[in-house]
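First the structure, which I've put down as structure tokens, then a few questions once you've had a look.
All protein chains but one are shown in place.
The block that comes next holds chain A.
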Amino acid sequence: MTVFVIRRLLQSLVVLAATAAIVFVGVYAIGDPAEMLIAPDATPAERAQVEASLGLDRPLPAQFLTFVVNALHGDLGRSFVFNQPSISLILGRLPATLELAFVAIVIALALGIPLGLLAGLKPRSATDEAIMTGSILGFSLPNFWQGMMLIMIFSVWLGWLPSTGRGTTGTIFGVETSLATWDGLRHLILPAVNLALFKLALVIRLTRTGVRETMPLDFVKFARAKGLTERRIVLVHVLKTIMVPLVTVIGMEIGSLIAFGVVTETIFAWPGIGKLLIDSIMRLDRPVVVAYLLVVVSLFIVLNFTVDVLYSILDPRIRVGRGA
């Protein structure tokens, strides 16, 4: 177990270093941030002074070296635009993104597992066909289009729910969140549903496939031969079995919800890190973009690790360091 953790940590450091280098060079190649930051009518002297103060006058390798040295000291640079440490900008926006992703995944699981079970237990029935058709729509219609439809129907026509921003936030355990107030919750519903739709379709399919693969197995028949109720067989024997693949996929999907919630955050003007990323790319605010990607990559690494641990808890066959 210890060897496993150490190897994982080393791999993670390599991945982080590679990400930093690629993004650094990538953003450098897109354009010169000075163009965006300095007024067009500035004198060459003023321009040179700003470039020097941001370190943009030095060659790329030198800039990268400074960045790495600072990063090792925990300093990921200051935003060119906001003149704040980029990491605190990101951490300030992170709770909004996390709460959106969290609510989306809860919706996807809370609806997806029961629907997947219903479909899988009665394959090719009318219920199954209806659920599967719905999930195909969830998969194939573009996410931004689904978002606009949600706004159109629930905000514009029906006027039930607000479509922009986070609403009033409150604090739970010292974290600022929309989940704390009624107004915040109302603001959360549409973007969370939008973000959840694709994952919902995925959970339905995974569950349905898992049920169909598990039901014909001998141990299900044996469970019936023991006289267990169908309810217990499905909710304990079958569900516990399909949790293993489900957790693996969902764990990875949480990462993608956080990293790629960009579209949803943009449509619903949700002040999360996705929106910050888009704004920063537009302004070539390199320190923020680099810090963002490092944070997201770290998130993936942590999630990956959590999934592996959960996996071994759910499946006793791969449990580490526990003999018979």
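Keep this in mind: contacts are C-beta pairs under 8 Å (C-beta built on N, C-alpha and C of every residue); 3 or more make two chains touch, one makes a residue touch a chain; residues count from 1.
The criterion applied here is as follows: contacts and distances are computed from a predicted model.
Engineer: Among "Cytochrome c-type protein", "ABC transporter ATP-binding protein", "Oxidase" or "Nitrite/sulfite reductase", find the name that the UniProt record gives to the complex chain excluded from display.
Structural biologist: The chain we cannot see is recorded in UniProt as "ABC transporter ATP-binding protein".
Engineer: For the chain left off this view, which of A:217, A:269 or A:282 is in contact with it?
Structural biologist: Considering the complete complex, A:217 is the one touching the chain left out.
Engineer: If the hidden chain were put back, which of A:236, A:269, A:282 or A:302 would touch it?
Structural biologist: Only one of A:236, A:269, A:282 or A:302 touches the chain omitted from view, namely A:236.
Engineer: Footprint of the hidden chain on chain A, which residues?
Structural biologist: Interface with the chain not displayed, on the chain A side: 216-219, 221-230, 232, 236-237, 240-241, 243-244, 314-317, 324.
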